[in-house]
Structure formats: structure tokens, C-alpha cells
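One protein chain omitted, others in place.
Should a chain be cited, it is by its letter among A, B and C, assigned in written order, with residues numbered from 1 in that chain.
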Amino acid sequence: MEGLVCVDDFEKEALRKLGNVTRAYYRSGADDEFTLKDNGAAFSRILLRPFMLRDVSNRDLSTTVLGKKVAVPIGISPTAMQRLAHPDGECGSAKAIETIGGIMVLSYFATCSCEEVAAAAPNARKWFNFYMHKDRTITQGVFKRAEKAGFEAVVLTVDAPVIGKRRDIERNPFDFPPHIKLPNACPDEEELSVSKAHDDIDHGATWEAVSWIKSVSRLPLVLKGIQTAEDAIHAVELGVDGIWISNHGGRQIDTAPATVIS
Amino acid sequence: MEGLVCVDDFEKEALRKLGNVTRAYYRSGADDEFTLKDNGAAFSRILLRPFMLRDVSNRDLSTTVLGKKVAVPIGISPTAMQRLAHPDGECGSAKAIETIGGIMVLSYFATCSCEEVAAAAPNARKWFNFYMHKDRTITQGVFKRAEKAGFEAVVLTVDAPVIGKRRDIERNPFDFPPHIKLPNACPDEEELSVSKAHDDIDHGATWEAVSWIKSVSRLPLVLKGIQTAEDAIHAVELGVDGIWISNHGGRQIDTAPATVIS
Amino acid sequence: MEGLVCVDDFEKEALRKLGNVTRAYYRSGADDEFTLKDNGAAFSRILLRPFMLRDVSNRDLSTTVLGKKVAVPIGISPTAMQRLAHPDGECGSAKAIETIGGIMVLSYFATCSCEEVAAAAPNARKWFNFYMHKDRTITQGVFKRAEKAGFEAVVLTVDAPVIGKRRDIERNPFDFPPHIKLPNACPDEEELSVSKAHDDIDHGATWEAVSWIKSVSRLPLVLKGIQTAEDAIHAVELGVDGIWISNHGGRQIDTAPATVIS
Partner (left out) sequence: MEGLVCVDDFEKEALRKLGNVTRAYYRSGADDEFTLKDNGAAFSRILLRPFMLRDVSNRDLSTTVLGKKVAVPIGISPTAMQRLAHPDGECGSAKAIETIGGIMVLSYFATCSCEEVAAAAPNARKWFNFYMHKDRTITQGVFKRAEKAGFEAVVLTVDAPVIGKRRDIERNPFDFPPHIKLPNACPDEEELSVSKAHDDIDHGATWEAVSWIKSVSRLPLVLKGIQTAEDAIHAVELGVDGIWISNHGGRQIDTAPATVIS
């Protein structure tokens, strides 16, 4: 990793090293990729007004998230299928974020089980991402499993109401390799196929599901994918513990606004 | 059509396959093509604010147009000379739109007759596009023919007051091939030459023509090419049944605004 | 001129045909050429709102300028040194504008005399451009000569208070070829060298000069190069007959606004 000094450098190097299928899977956004592109470009439109002659000899990025300390206001998003890129998969990401004191958010579509990740990064703060299962007793079982594994919050993905059309993938459809299994989308350590895990998702879930989650889970609930003030207000009214502004990296609904606005 | 997954892909493939003359005829906009370019670019400036946690397990694009149901809010614009591209001509387009439940709008300059199109796509909703003929008894005859063929509305083109200068074509002028005849610009199935059909158009038609159409035709009247609020209000006052915002694809009057505005 | 169908085509062809020195002299703007570039680009930002269903069967571009008819609202700007490009020089331009019924404005730095231009285009409307001479009796003599030659108005250039630095020319300085003489910057047909004509200009002229011109010349006076409302008001108060919004084609003062604003 010599000569890699910023995020862009790492992204370019990764795109160079990954195989075609994995690259297309990780890189692609939905449709015209307007949202994907603007997610990055939006940051270039934000200017900061620096104040001078403040004492900056000691700089401290620590803050609190859900009432508890983090050394840095940075976490790993619940990105799926990390074993496509490296055999360590999500365990590697968890160890990295543990090192700098941020938060690991494990994807429902992770390729390492929540128990493996907990063992790999025992001192990291860890949140568990999930989708609503058509069978809610399974979702309830998933909560128990996550809590038992030491995950301190659950994160419901709401910004994937439909799966985006990613053109690179539509042009070159692929099957995930057979060693890619999803061990977290169930209450036990059963390894689901990718297609089974997708088929189980309840695309009809509404705000009623949020009320149900609050009634059955003791863990704090974060909604990932809120993009409007109206939805944020609704979430707060229902007792949601955290709102995560996200457009799913521009991968599901194109033409959604960037997550920062200048 | 393998590997073609979006409209842009189809456009690129078509431009690759078409002969030079047909490509220039279909692709070109007027003058500097500012309007042509912005018709597409304007869409990239429109962002949508997605609401989450709504039940989207069943998605329905159907709506009503002129009081009747369409499965999709999509139609075929009255684009001319489709047999330049394929022997099926407008019959092929009509069958395609019939399949997805949209509306076929047959151009006055179509190369298939309205009777052929009606036979090819009997279950499609079909509208008949026309220009004012210098001899209004002919226009009146055209209405009767369209109605008899099962067309449910007439669509007057108003966004071609003059014919745009398309530079690719001015640089390489061409004659339409002899097999290209226009069978719809007359009350019977006479096949007019392209130049005859053009010469017959009354470029002096004003809003008075709209009143006259409403007085002689029982079919709903749509004005294609309204681009200002002033004209839209005028149209409504005269009893027009539908306003179609259009700049003729940027082909006639350059520097007109795009048809969507962000 | 086959295949040249728009102004851009003619400009490209001219730049291709001209020698290096002439091309640099004609093409260059001052400094960074911000104004030069925006003079063209500004037009691409102007949209028109077309009204439909008006009778456009007969279109008439004629209007009046300084109280007299022109067939088109177009004229030839007082561009210098036209014999650099073609032996016909300004006589050729005058014949062209005569053909379409516009106005010929002859540059003070023209290479054809006003008498030659008058003979070449007897039926064209003709205006005479000038700069203030350090010796005002000479300027007064120029007015008489212009009037005698049939020029109907005088046009004072005010947008060249200093001569712009044009980088292509500063990098490759040149002398005008010896056949280039300026026959209009004097009351008789004496042929001045380019440098003599430049040296004679009074760069200290102020609004007082305008009052003086109005007191000694019977011809209508147009100020070419007004760029602010303040100057326009001043001009009207002093009895100026026409205001010509111009930034000298971006050749003298860079960072001046384009002559049209959207």
C-alpha cells in the first residue's frame, strides 16, 4: 500500500486489483449513476470558514454516538459481500475500525457471521444491520442473536425499497461464487444463499414495522436511509433512536439527492 | 439486442446501424442544437426526494389519459418516416406500445397508413397527428378517416411553425428514397410524396384554426408543442382537450427551453 | 464555400485559410480572453419562449435604425485591416451587406478608403467609424470627408481606451505588410501607416469630446463601446443619437461582461 495517501488512491488501487465481477458489483450505482456521482461531488461544493488563532495544539475527534464515546466519528457502513474482495471479509474491516475507535456496522448480507466478527474485534463498538424478513419471528430471532453476540444496536435498511438496476451488471450478469454464503440473515448460524436471503425480504414493510421492532427489541434502533425531513420527523415520533442519512451509495434509487447538500 | 439495457444503449446501437442519411435525419436538431442537448440534460438536473417505508411490493404505473386508462404513462411520439429505419415502420412501434399498454401517436408524416397501424395494433390506444392543410376540407376528411380507423383523438402539431435548419442535412442534402410515401396526409389512402405533403401545410394557421377544429371534429383535440403558460391558457379557453408540452425534440426552433425544468 | 452552413463553419474555414499573422491578429482577444470567450458563450445561455399558432407564413426582419429602414437588423462592425484577408478588403464586405440590406460601418482603420467603399456599394447604408485625433481640426475634416462620400452617420469608438495585450501577438510580434495603408484617418486621401494612425489617437478624450462632436458635425453620432447604464444615461443627456453596446470583441479590456446577458 506504498504511495496510497488518500481515499481516492485506495479506491483506484482496489478497482485495479479486483476481478471484473467483484469490481462491477462494488462500483456500480443504479441507472444513470447521477446519485452515485453526486455523493462524491457534493463534498467538493462544501466550503468551510476557518477561524484562526484558536489553540489547536491538541486536536480531539472523539464524540458520542447513541450516548457512548467514539474516538472518531467514523464507522464502517453495512456493505455486503466483503469476502468477494478478501478472505478476511468483514472480520478484517471490524479489526480496522477497532484500531481507530470507530463503529463497525455489519451488513445483513455480510459473509462473516456476527459471532466471527465479534470474536475478531471484541473491543469495537458493533451494530447489526438487518432487513425485515417476511416471517417476523425470524427477524425477532435475529435480534436475539445479534444481542447475544455483543452487538449494541440494530440498523434497519430502508433505502432499498427496490433493488437498483446496475447497468454494468445487467450487461454482464453473474452468479456469486459458491463459497459466498450469508450467515446473518437468520436466527441461527445457517448459511443462506444470496438469492434465498433476498427472497426472504419483505418489500411491503411500512412504518408499522418500525413500531413492531420497538415493541420486540430492547436494542436501540437506527433507520439507515432516511432522506427527507418528513420521514425523519415520522421516525422520531415512533421512538427511533438514530437516523442515518443515506441513499444506499446511489445503488438503489437513482436521482436521489446526495447525502450532503451545500 | 443483447447487452442493451437502457435507452442510451439503444440510441447508440441505432446510430451505429442506421445509414448516414437516416442517421442524420433522425439525430439532428435545429441550428446549434442547444434545445436538443438540453432536452436530455434537463433530466439530469432533476432530483427526487424518496419517501421510505411505504409498501412498494406491488408497483402500478397505470393512470388515465383523456379520461381512459393506460398501463404506463408512456407513448410513442408522432415521429416521421419510420420506414427509413425498418420495413415494419410505424406498425412495429404500434405493436411495441400495445404490448406495454401505452399510447401510439401516429405521425402525419408516417410511412404506414392509419388503417395498417390499426390492423397491426388493434388493442393499442391510438391518436392521430396532423398539420393544418391549406384546404380545410382535406383536413376535415382526414379527421373522418382517422376516426373510422379507430383513432380516438387528433393531435395538432403547433411546434413546427418553420422547419429547422439541421446542419448535418444542409451539409449533405438528400432526397428521401422513392419507396418512402406518406399515406396519411389526405382523406383517402393516396400516397403523397414527402415534398407534396410539406407543401400542403398551412404555415399561416393561427388560434382561429383551433376553434375551427373544435367545430368540425368530434374527437378530442390535443395541441402538441405548447411551450408557454400564455399559450396553455389560450388553449384551455378554446376548449382544447389536452396540452402536450413539446419543443419538437429541438428539431425546429433552437434555443427553446427544455420540456422539463428543474 | 460548399458545406459551410453556419457562422461557425465560416470562422473555422477562415482560420484554416488565413496566414499565421493575420489569423493571430483577427482571432485574439485581450489577456485571458475571458470576455472574448463569453461574448459567444453568453448567447448559449439565452433561451427564447416561443409562442405558437401565430401566422408566420410571411416573416419580415426589417426594422428602422436611426429613423431609416433596414431589411435586416444586421450590420458589418468597424473591423480593421480587411485587406489582410482579401484584396477586396472592406469593399467586399460593403457589397455583401448591400445585398442583404443591412448597414456597413467602415473602420477608421479600414484599408479601403471611404470613397472606394461608397463606389463599391452605392446602395448600402454606410456609417463612418472614427477615433478622436489629437488635432481636432483633422477630426473635423474627417467628418466632412465622410459626409461628402455619402456616409450618413459617424461612430466614435469608446471601448478602446487602452490597446489590449493579445498574447499570441506578444509572443510573435509582427509588422503589418507594407501594402497595408490606412486611407481614412485623415481629411484627404493620404495613406497613413498603421503606427502613424495609432499615434495620432487622443487617449485623453473624455465626454467633453462628445459635446464638441455634436457642436461641429451635422451627422448623427453613435457611441460604440458603451457598457454601463451610467455611461448610457450620460450619452443620452449629451444628445448622442445611438448607443452601441460593445466590448470591442473582447480585444481591449478583458473581464468586461459579454454584450448580452441572460
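The rule is short, and it goes like this: contacts are C-beta pairs under 8 Å (C-beta built on N, C-alpha and C of every residue); 3 or more make two chains touch, one makes a residue touch a chain.
Keep in mind that what you see is a predicted model, and the values were worked out from it rather than measured.
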| item | value |
| --- | --- |
| Touch partners, limited to displayed chains, of the chain removed from view | A, C |
| Contact partner of the left-out chain, one of C:D55, C:E170, C:E189 or C:E237 | C:E170 |
| Which of C:P161, C:P177 or C:G239 contacts the chain that the document leaves out | C:P161 |
| Sites on chain C contacted by the missing partner chain, in the whole complex | 31-32, 34, 158-159, 161-162, 165, 167, 170-171, 202-207, 209-210, 223, 225-228, 230-231, 234, 247, 253, 255-257 |
| On chain A, residues whose C-beta touches the chain left out of the figure | 3, 5-6, 9, 44, 46-57, 59 |
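As a convention for this text, only the chains that are shown with their structure count from here on.
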| item | value |
| --- | --- |
| Rotational angle, Cα trace of chain A fitted to chain B, multiple of 5° | 90 |
| Of all other chains, the one whose Cα centre sits farthest from chain A | C |
| Numbering shared by both copies at the chain C-chain B contact, with half separating same from different | different |
| Innermost chain, where centres are averages of C-alpha coordinates | B |
| Inter-centroid spacing, chain C versus chain A (mean Cα positions, whole Å) | 64 |
| Distance from chain C to chain B - Cα centre to Cα centre, in angstrom | 46 |
| Chain A, residues touching no fewer than two other chains | none |
